[in-house]
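Presented below is the structure to which this report refers.
Of the protein chains in this complex, all but one are displayed in their positions.
Moving on to chain A:
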Amino acid sequence: MSSKTHNANSILLARRTVLQLRTEASRERMKVSKASADLMNYCTEHAMADPLLVGFPTSDNPFKDKKPCTIL
């Protein structure tokens, strides 16, 4: 009896794997060159707006260290 359920489970699992692989194999894929170009374009388009990349004026930095200011 237990071997029957074990067999049924193995079949179910195998069937599920095959269905999963079938869907994955039939997917539309893009060439790496095109996908990489898109990633690159995204980076360059948004580079200016990236504070960790280009930095920003210390006055706008909410985490700046508080320094005492001297008046000349």
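Everything that follows uses one rule, which is that a contact is a pair of C-beta atoms (placed from the backbone, for glycine too) under 8 Å apart; a residue touches a chain by one contact, two chains touch by 3 or more; residues count from 1.
Definition applied: contacts and distances are computed from a predicted model.
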Candidate names "serine C-palmitoyltransferase", "G protein beta subunit 5", "AP-2 complex subunit alpha" or "Ribosome production factor 1"; UniProt protein name, chain not shown: "G protein beta subunit 5"
By the contact criterion defined above, which parts of chain A meet the unshown chain? Give residue numbers in ascending order. 7, 10-11, 14-15, 17-18, 20-25, 27, 29-40, 42-56, 61-65
